[in-house]
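A single protein chain has been omitted; all remaining protein chains appear in their positions.
This part shows chain A:
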Amino acid sequence: MGELVKIAAMAVVAAVLISVLNQYSKTYAVVATVAVCCLFLLYSVRMLSPLLDMLARLSDTYSSADFGCVVKAVGIAIVTQGAADICADAGQGAVAGRVVLAGKIAIVAVTLPLFQSLVELLAELLR
């Protein structure tokens, strides 16, 4: 609970400072936004690692390719959406759209082994 209050306070302070910086220099405001978002993301990942360990122990698939693909896909989605939101806030809608496209392609590339396994499974079913 204490950590969450700290995060909320930091987010509010960062928002206020960025909006003040935005009045003087939009470029530096975007850089500050990116830095704050990365900090929060890293902090979230650090808080999430015990949960991921528990999930891995639960499924016993820590080294399994299938479970790893899903984890990578979720990670790519979160990072892509974050980057797209930052670009949209900075008024760069086109860049945001391309980031989303890159994220979608990356997710498809990461889940290709799952598609291959599924096709092999379907072929075995129909043999």
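Note that a contact is a pair of C-beta atoms (placed from the backbone, for glycine too) under 8 Å apart; a residue touches a chain by one contact, two chains touch by 3 or more; residues count from 1.
By our rule, contacts and distances are computed from a predicted model.
Student: One chain isn't displayed here; going by UniProt, is it "PTS system IIA component (Fru family)", "Probable nitronate monooxygenase", "Stage III sporulation protein AE" or "Gx transporter family protein"?
Tutor: Of "PTS system IIA component (Fru family)", "Probable nitronate monooxygenase", "Stage III sporulation protein AE" or "Gx transporter family protein", the absent chain's UniProt record names it "Stage III sporulation protein AE".
Student: May I ask which residue of A:Asn22, A:Gln92 or A:Thr111 touches the chain that does not appear here?
Tutor: A:Thr111
Student: Taking the full complex into account, what residues of chain A touch the chain not shown?
Tutor: The list for chain A reads 44, 48, 51, 55-56, 58-61, 64, 66-67, 69-71, 73-74, 76-78, 80-81, 84, 100, 103-104, 107-108, 110-111, 114-115, 117-118, 121-122, 124-126.
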